[in-house]
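What follows is a short report on a single structure.
The block that comes next holds chain A.
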Amino acid sequence: MTTSQGIIMILAGLASGPLLGGLIAGLDRILTARFQSRIGPPLLQPFYDVIKLFGKEKMVVNVWQAFCANAYMTAASISVVLFFLRSDLLLILFIQAVGAVFLVVGAFSSTSPYSQAGAHRELLQILCYEPLLIFVVVGIYLLTGSFKIESVYAWNQPVLLKLPFMFVVLSFVLTIKLRKSPFDLSTSHHAHQELVKGLLTDYSGSFLALTEIAHWYETVLVLGLCSLFWTTNPVGAILLVGLTYFLEIWIDNVSARLNWRWMLGYGWAMGVSLSLVNLVWLYAR
Partner candidate 1 sequence: MFEMTPTIMRNFIGKRATRRYPYVVRPAFENARGVIYNDIRSCTFCGVCAAKCPSQCITVDKKAATWSCNPSACVYCGVCAESCLSGSLQQKCDYRKPVQEKEVIFLRGEINNNHNIPMAMKNE
Partner candidate 2 sequence: MIEHVVSISLENVVGETAKMKVEGYRFVTLSCVEIDETTVDILYHFDKDFQLKHLRLTAPKDSPVPSISPVYFAAFLVENEIQDLFGIRFQGLAIDYDRTLYLEEEVKKTPFCKYVVIKTKPPL
């Protein structure tokens, strides 16, 4: 990758979150509405929301919320940029985790029990999905011999064919990361849960907007990870990502929210066993 290519990629990565992520969020809302026999908001609705939030009065419970929202956003954007630069997958995960941790710390900095309980649940979610993500990345490594995304692109056939179970594990993570039912435990899109808006309860105005944009970045990142399973053909990648996302929305609409015990138990049991099966199978070949 030359320097100019690198710069283009950095810019593309930076732009992808607010643009692509926002569009995906808009599409998500329209599709959800369709599933519920509604018309739904306009496609650009997420952008209106965020712009409006930036125009709201600045209000904080604890000034460190500002820090944490910024740090979350920075970490999320860096992880996406690194993804566009085709860097090390494990490194991307770690940086993504930084954002997640800052989000949690930000929620902790408010004393509202809703926010705090949401933060704990988010930690449990991190606890559930981080290992699974690492398993997925290790699966890719065992297949291609490298943690670099470059090598995935250099691989001569779709990774999905060799790592089908890992893709299932990844979609599990996707459900958690996208805050979809049955895993919208720490916060949910419509705040219809026992913790109100969970760890975002006490964020407001522009800080809420920052976390929203960071969430878009994360969406782009996890969907990017999905796309790695079909790298030989861009159409295939888009189809795979589109289908996966559609399935996510479908699952969101046909399931109730479960509790975190179920998530941890089921997530780890399923994640570890599927990963083991897939990895041993890879190993054995």
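As a convention for this text, a residue touches a chain if its C-beta (ideal position, glycine included) is under 8 Å from a C-beta of that chain, and two chains touch if they have at least 3 such contacts; residues count from 1.
With respect to how the candidates were assembled, all candidates are chains of the complex that A comes from, given by their letters.
Predicted model, so just to flag it, every value in this text is computed and none were measured.
In summary, of the candidates 1 or 2 that share the complex with chain A, the touching one is 1. Residues of chain A that touch candidate 1 in their complex: 34-39, 250-251, 253-255.
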